[in-house]
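Following this message is one structure expressed as structure tokens.
Only one protein chain is missing from this complex, and each of the others stays in its spot.
Right after this comes subunit A.
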Amino acid sequence: MSPSSQSVSTPSEAGSQESVNGGTVGRTLQWDTDPSVLQLLGDSDVGRKIHKLGASKITQVDILPKELVTYCKETQTPLAPHQSEEEEEDEEIPVPKAETETDLQDNEDNQEYTEAHPRELTEEEKQQITHSEDFLVFFDRTIRVMERALAEDSDIFFDYSGRDMEDRDGDTQAGCNLSFNRFFYDEHWSKHRVVTCLDWSPQFSELMVASYNANEDTPHEPDGVVLVWNMKFKKTTPEYIFHCQSSVMSVGFAQFHPNLVVGGTYSGQIVLWDNRSHRRTPVQRTPLSSAAHTHPVYCVNVVGTQNANNLISVSTDGKMCSWSLDMLSQPMESMELVYNKSKPVAVTGMAFPAGDVNNFVVGSEEGTVYAASRHGSKAGIGEMFEGHQGPVTGISCHNAVGPIDFSHLFTTSSFDWTVKLWTTKHNKPLYSFEDNADYVYDVMWSPVHPALFASVDGMGRLDLWNLHNDTEVPTASVTVEGSCALNRVRWATGGREVAVGDSEGRVWIYDVGEQLAAPHPEDWSRFARTLVEIRANQGDSEEEGAMEMAA
């Protein structure tokens, strides 16, 4: 039996196919090309059904591809006119990566552009702006702030006590130490000038004023220079710079006027600077007339109270004038300091005891010290204190205020290499400190400790004398670097720092150790006992018997 082969062709195939069966099954199927109509032809021996054929439903198999999430990350740095840099980060399979890279390339090209330049100001406009009032005021104030900020390598708002802790490297011992803190020197203004006077501000304990005399090398610069230095910040330039035409011999902050600086000059003029104005020259001057001073003024002092204060000045011709700070055109009162109605006293230093506005002491060129008073029946020179063999360079009244009043004490320094301790009640010195080997240029009592004072001499030595410890030698002593003659010494108002000015225009600040500088309540009574001892010794060395006890 030959196999019947029937081929079923798909509708797309053309042509009809016949299959011939030579076998027993005699059936021919004839397919029409059009499948929709089908006719079965053929004789069927067995009652064959005619099947109706139709198309089946479409079977579909769908397997969806895995969705790959692709993203492209890029950063764009701020565009500058010249070149822009871009960073790209792609994180996917190579195929998508190639596409994204080309996209980014296009973006890069699009985003390069040039910035428009700001309009240049003309020279005239610049001049106009820089000379305008607003600009000057603004500039004046902001350069100080900027200077401080630039010089600081730490927080510019750190406060006083924070700075104190930093500079403790010199304080290794328990505190009987005098350690160098910093020095102030300005290349332009301090060079070749001697520091003639120093003062600390009563309002701002970090401000200090120093006056300088003339610089012979630069005749065209002003003769008198006054610089205000700031201890608080690390910047090395002065806060304020003031000039005047003649060398400034003495300077001080006006006690009750925080903005004013008073100076006494070589020409006899008293000048007043104001730090509110941006001028460097004095805002007020006393006249150069015989009503005022005609000789160098070595001492200026503001005495009194907030409401009733006067500026007292004494010149080397013995003239003492009292001024009101509002009006310097003429003195309120003037007086000639003469002793015993003979020649006037050439005053080199003046000091007022703490709290006293009437009585004061002056030191003279002859080496004698005088006590005087401004008003009253005995106005003028009262007592004379002899003891020094050379001109008196510095005089200081006891400043420390405590349970016992020692304001009758004062110390003087002189060219005779000594520092002497006096009391106003006795015209011979209580004690003579003779440790120095050169002119002693200045002396000052500590403002807080009753038995402590400082002195400076011509060999660059700064001595601290603590009368409780020893009266023979200074308790602490340091020689300033460079060994220039030290002209002035001033304690800071807190009694923890000492400023010294030298002959080269440098101002040195030294920290005094805690143990040495800080007073204890029993120091006053201890000092009273020390005084008694000193007096006892003095009494022994002299033939004088009667002595008064300290109150």
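Criterion: a contact is a pair of C-beta atoms (placed from the backbone, for glycine too) under 8 Å apart; a residue touches a chain by one contact, two chains touch by 3 or more; residues count from 1.
By definition in this document, contacts and distances are computed from a predicted model.
Not every chain of the complex appears here, and the one that does not is recorded in UniProt as "Dynein light chain Tctex-type 1", selected from "dolichyl-diphosphooligosaccharide--protein glycotransferase", "Dynein light chain Tctex-type 1", "Small ribosomal subunit protein uS9m" or "Trafficking protein particle complex 5". Although one chain is not displayed, its contacts with subunit A can still be listed: residues 11, 35, 46, 48-49, 51-66, 68.
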